[in-house]
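This is the structure I have questions about; it appears just below.
Missing here is one protein chain; the remaining ones are kept as they sit in the complex.
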Amino acid sequence: MAGICIVATALDGAVSRSSLELVGGGRALGASLGAGVAALLLGSGPGMPEATEALHQHGVSAVYRVTDPTLTAGQTDAWLIAVEQIVRAVGPEIVLISADTVGRELAPRLAHRLGAALVTECVEMATEGQEIIVKRQVYGGRALATLAVARRPLVLSVKPRALDAPEPAPTPGKVEDVAVTIDVTALPARVREIHREKSEVGLEDAPVVVAGGRGLGGPEGFKVIEELAAALGGAVGSSRPPADAGWVPISWQIGQTGKTVRPALYIAVGISGATQHTAGVSGSRTIVAINRDPEAPIFSLAHLGIVGDYREIVPLLTAKVKELKGG
Amino acid sequence: MAVVLTNEHRMIQTVVREFAARELLPIAADLDQHSRFPGEALAKAATLGLMGLMVPEAYGGAGMDTIANVIVQEELARACAGFQTIVTVNNSLVCEPILRYGTEDQKRRYLPDLAQGRRLGCYCLTEPTSGSDAMALRTTATQRGSEWIVSGTKIFVTNGVEADLCVVYARSEDAPGARGISAFLVEKAFPGVRVGKVEKKLGIKCSSTAELVFDGCRVPGGNLLGRRGEGGKIALAALDGGRIGIAAQALGIARACLEEVTAYVQQRQQFGRPIAEFQAVRWALADMATRLEAARLLTHRAAALRAAEQPCTKEAAMAKLAASETAMWAAHKAVQLFGGYGYIQDYPVERYFRDAKITEIYEGTSEIQRLVISRHLVDHH
Partner (left out) sequence: MDIIVCVKQVVDPELPLRDFAIDPVTRRQVREGRPLVISTYDENALEVALQIKDRSGAKVTVLTIGPQARVGDAIRLALAMGADDAVVIDESKSPDLLGADKARILAAAVRRIGRYDLVLCGCESADWVERAVAPLLAEMLGASCVTFVSRAETAGGTLVVRRTADDGFHELDVRLPAVLSVTSDDANRPRLPKVKDIVGAKRKPVQTWARADLAVESGSHEASGVEVREVVVPQRTAKCELLPGDPAEQVAALGQRLRDLKLL
């Protein structure tokens, strides 16, 4: 069957948001190429029927389902075995994988095993005749590269949050349960333990994000950030340096090696915007930057800017927000 | 003599700049406000080899030349002048004299510890009645059997509180002036040494400045540095290197002023525009940058001469004079350009102003530097 196959996951008992984003992207490509979209659905058990249903609801015709106790968080070697087996059997032209923790490890390895062309971390996909045209961020988010691929098969990993979740398009489809044999003791890399950080307002879902950077000078600097976020009803994030320095938990980190966010309002405080941070926020609707340095690259990304000392500006802003919201 | 920075010099500059950014910039204001000795950062600096930069590797040092030293000192002083004071005294006023005048035994006993941060050194020359007139010192050193008995009071000793090893200048001969002075290596552990008054200063507060009292201090004969009566010469030779280190300190402070002001004037808006657009402000920046560059060239030249073992007394004095007056002027200008904010401790320029002043005073006041320079012009040596 020629066509497009997405790799969907159901960890935590539900189909993942990135899987649905892939469905959207896959459907768009499929429409141009005249190809259908199938899904590999992988998981260890809980939520598989609901996930299957969600995929059908969003326009996936065929779902190839693998339920195996080894298909748990972080167990890439097991995922690879399952995905390779099914992709070889199904034979799609294009495989879409979300570039999340496992996906980014899995996509290049799958491509190599299949002898497929590979483009990672795509943010946009389109077609031009039979060529697939993809865009990806380079140079820490400062530039956008356009690549063209004629060869098949093609494996594309897609940056989470780069694509929109699709509109529902209920499709009658088939489900095929596939058995795979995975000996967990034979896996070259095997998960011992998973540690999950608790977070209150999901950073990736928050409508407002206030983030702090190196310019805050230390963990105490984040206190005023948290106050502003609370006043705005939003979440707190950070660029890489505070996370690296241990001022904030790693899960607060936004950027290429952190989370991608697309809130309605993003406020960057003491963030230079010089490195990979901007790649994680450029989709935000309104970006406000507060920085002492007028030359900071963040000002070329932001819509509104205040050049000033955050220690003065942010408390005043928190007060103003409370005043405007209260009144 | 052209000064060419090698790839190595540039790599060292990058590494020390990174060290200063990680370890000094975040704590400099706090060190100054609490007059806190930066023990942890010093230990890290020692690991990198910054405490014995010009000590040969054979004695546990980094084996660098004077040019590398001024590069390092400028980077450290840019971040924290007080920290850099501690380091430069150890390097130029303690390690250097031992290296140049010490016996093999003295070098092996003290240089590795000093270079690797296990011992900290200090330099004891100034007394209550002899500052600029250094050679009029009154501390005595009397031979008794195989020992020397040293008695007197030294003041304004940098690292006086924390140092273990003191280079002490005392009158050992029955002759006035330089010819009567000998240099001694005195460990704080020797009987008869104690730390007296610890001074509260205008600036470079994280470095201690103390009175050291020698009361019948017993110094083993093997700790005479150089020959009897050579102490005056050793003290003055040490000051040549010391002055180059202080010039580098002043460069660092001046550069800190220039960098902070440049950022601030582009951000601060008055009368509807950044004050960087006003000509008076732009001219001040141009003057700061030019004077800094000129002072740096003088400093590097003095360092190059010293590295080539050529006479550099006049050049070292010129470098110290030019750099220290530039730092003081730049700091004064910086506070003015920051306006009211320049007077407030939330911003670093008031600290630069206070730190800069000492560079015009210690290791030979600007007046003494002028004396030294003019001697080379008018009198013929």
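In this document, chain identifiers A and B correspond to the written order of the chains, with residue numbering beginning at 1 in each.
Here is the rule we use: a contact is a pair of C-beta atoms (placed from the backbone, for glycine too) under 8 Å apart; a residue touches a chain by one contact, two chains touch by 3 or more.
Since we're looking at a predicted model, the values are computed, not measured.
Visitor: So one chain is hidden, and I want to know which residue out of B:Met11, B:Leu202 or B:Ala308 touches that hidden chain in the complete assembly.
Guide: If we include the chain that is not displayed, B:Met11 is the one touching it.
Visitor: Using the definition of touch stated at the top, determine which of A:Ala31, A:Ala89 or A:Leu144 touches the missing chain.
Guide: Of the candidates A:Ala31, A:Ala89 or A:Leu144, A:Leu144 is in touch with the missing chain.
Visitor: Determine which one of A:Ala14, A:Leu33, A:Ala230 or A:Val321 touches the chain that has been left out.
Guide: Touching the chain that is not displayed is residue A:Val321.
Visitor: Contact with the hidden chain only, please: which chain A residues?
Guide: Per the touch rule, chain A residues meeting the hidden chain are 73-74, 76-77, 99-101, 104-109, 111-113, 117-121, 133, 136-140, 142-151, 154, 188-197, 199, 208, 232, 240, 244-246, 250-251, 256-257, 259, 264-265, 274-276, 279, 286, 288-289, 294-295, 297, 299-309, 312-313, 316-317, 320-321, 323-325.
Visitor: List the residues of chain B that touch the chain left out of this view.
Guide: Within chain B, the residues that touch the unshown chain are 7-8, 11-12, 15, 18-19, 22, 47-50, 53, 57, 61-64, 68, 72, 269, 272.
Please note the rule applied: only the chains that are shown with their structure count from here on.
Visitor: Rounded to a whole Å, what is the gap between the Cα centroids of chain A and chain B?
Guide: Their C-alpha centroids are separated by 54 Å.
Visitor: Mind listing the chain B positions that touch chain A in their complex?
Guide: Checking each residue of chain B against chain A gives 26, 263, 266-267, 269, 274, 346.
Visitor: Provide the residue numbers of chain A that touch chain B in the complex, in ascending order.
Guide: 217-218, 292-295, 307-308, 311
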